[in-house]
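Of the protein chains in this complex, all but one are displayed in their positions.
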Amino acid sequence: MGTSRLEAFSDGIIAIAATLLVIELAAPEPGADVWEHLHHELPSIAAYAVSFVTILIYWVNHHALLADVATVDRALLFLNGFLLLCISSISFPTAVLGRALQAGGRPAIEAAVFYTAVLTLAAVSFLALWVYLGRHPHLLHPHARGITLAASRRGAFGACCYAVSVGVAFLNGTAALVVVALLALFFALPPRRRRTTPRPTD
Amino acid sequence: MGTSRLEAFSDGIIAIAATLLVIELAAPEPGADVWEHLHHELPSIAAYAVSFVTILIYWVNHHALLADVATVDRALLFLNGFLLLCISSISFPTAVLGRALQAGGRPAIEAAVFYTAVLTLAAVSFLALWVYLGRHPHLLHPHARGITLAASRRGAFGACCYAVSVGVAFLNGTAALVVVALLALFFALPPRRRRTTPRPTD
Amino acid sequence: MGTSRLEAFSDGIIAIAATLLVIELAAPEPGADVWEHLHHELPSIAAYAVSFVTILIYWVNHHALLADVATVDRALLFLNGFLLLCISSISFPTAVLGRALQAGGRPAIEAAVFYTAVLTLAAVSFLALWVYLGRHPHLLHPHARGITLAASRRGAFGACCYAVSVGVAFLNGTAALVVVALLALFFALPPRRRRTTPRPTD
Partner (left out) sequence: MGTSRLEAFSDGIIAIAATLLVIELAAPEPGADVWEHLHHELPSIAAYAVSFVTILIYWVNHHALLADVATVDRALLFLNGFLLLCISSISFPTAVLGRALQAGGRPAIEAAVFYTAVLTLAAVSFLALWVYLGRHPHLLHPHARGITLAASRRGAFGACCYAVSVGVAFLNGTAALVVVALLALFFALPPRRRRTTPRPTD
């Protein structure tokens, strides 16, 4: 299997996962005060925006990964499938976190731990793709065979960051969401290697 | 990154955002009078149709924009991501507005202000794409480098129109929805430049 | 604008519209009898299946239409947008019909009239595309210019059939759903012209 259909399918899942997030935002009952409702829903709206941007960044980095892959084998297909499972399930912990932050207290801690744990799992499954490619370099385009170590390191760094956010979640739910937002900004920055290694085509 | 995958991903998000709008329309309970229910849901149905057409117009204009872009850099990617966040969140203010208009009064004003404010934000983020391209003309196809000023002006005009609709919303919620519907019809008209500037390919 | 991106976008909307239909099927409460619930939901399940197949047929016929189109102008774009609005809204009348048939009586009649009226509107908007192409044959591939009259007639016949189903709906809601199911089977048959007119490519 070539990468083009895998790319299209992955893009489809990621696009839907990002867009479905909005369903979890609840509209107020007819006649209810809208500002008050929006103020009350603010944690859910913040969690929505953070998850949307996080999923968008997965899309960008997933694209960079598949651009380096020449051939797809079954193992890669199912590692990728596990990443898609993680990404497409993010709307559930996002909804859990948004609602729990509305009430605060112990449930907010629990929900933040759940949310950051799912994001860590997603980061680990992304790392697993690079580690697998590092061990099977024949699946990569020749020009990309030298970069798997750097990419794996970056992936491991990302997974560690999300693991740290789990630790933060045990202390404060809102702080964990802020950390995840900061991580999204950080990972939105381009990795260094793309500035130095020219690519033949895209 | 070339524009083709960005185009496909953006199209996916926009198509899903448009189609998801319908979820917010509530079916009546079994045995309830259907005409009465539809009559009661009329503001939600109207808001649904207006938002659907507005999103469709974003798709058309977004296509025209990407057709002029030759290369995508990270900043453009994230400006585009912000536009997608705005577009894919439209179903939430649409649902809020539809429900609030059913009851009328002060919540209808508040909901209309929220709805038009989100649309203004979307228009501003679309404008931001053209402004950014105007400052980085090397990202454009050569034939498109002369049109960024006109496109930016048109985008600024659109953002101003939506800002005006926020003002209308402070007076009357239904009137604001009518203004947004009229803006959709207006922006459905072709921009002048496309009639005079021949394009090499599409 | 070429047809390829319009095709991709239309396909996206149609695929999502078909898949979203399933959301309206309600799962029973934990511990409730499943057979009884499914028996009670049977009208909703039947309406779901009929709407799914109807949307699939729109996809097939819409593909046949776009395969004949060489160039897309703004008017065609917005006629197509109106068709997409109709198709993507089908899940709402489908849910209304399914629920109303569960209770029967007058609401079932009203819901069936609403359902068939929306399908008639969709058929009319599909007909409008062919009529428009018939008047602007320069938008078509040369080999397709002779077939617009036959296609328009077929479209008009389809719209009339759905109009008849509205009439049936005024008599009996279940019968109207059966008629729509039979129409789906009928329109699944290939149009005659495709057997006699060879096409250069697809």
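As written, the chain order gives the labels A, B and C, with residue 1 at the start of each chain.
Rule of thumb we're sticking to: contacts are C-beta pairs under 8 Å (C-beta built on N, C-alpha and C of every residue); 3 or more make two chains touch, one makes a residue touch a chain.
Remember, it's a predicted structure, so these values are computed and weren't measured experimentally.
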Displayed chains contacting the withheld chain: A, C
Touching the absent chain when the full complex is considered, from A:53, A:100 or A:127: A:100
In chain A, positions touching the absent partner: 1-2, 5, 8-9, 12-13, 16-17, 20, 23-24, 74, 77-78, 81, 84-85, 88-89, 91-92, 95-96, 98-100, 102-103, 105-107, 110-111, 114
Contact footprint on chain C, counting only the chain that is left out: 7-8, 11-12, 14-16, 18-23, 25, 27-35, 37-38, 48-49, 52-53, 56, 59-60, 63, 188-190, 202
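Here is the rule we go by: only the chains that are shown with their structure count from here on.
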Chain-level touch network, classified as line, ring, star, complete or other: line
Centre-most chain, if every chain is reduced to its averaged C-alpha atoms: B
Superposition rotation for chain A onto chain B, Cα-based, multiple of 5°: 90
Approximate Å spacing (C-alpha centroids) for the pair chain A, chain B: 26
Mean-CA-position distance for chain C and chain A (Å): 36
For chain B, residues that touch 2 or more chains besides their own: 8, 12, 16, 20, 23
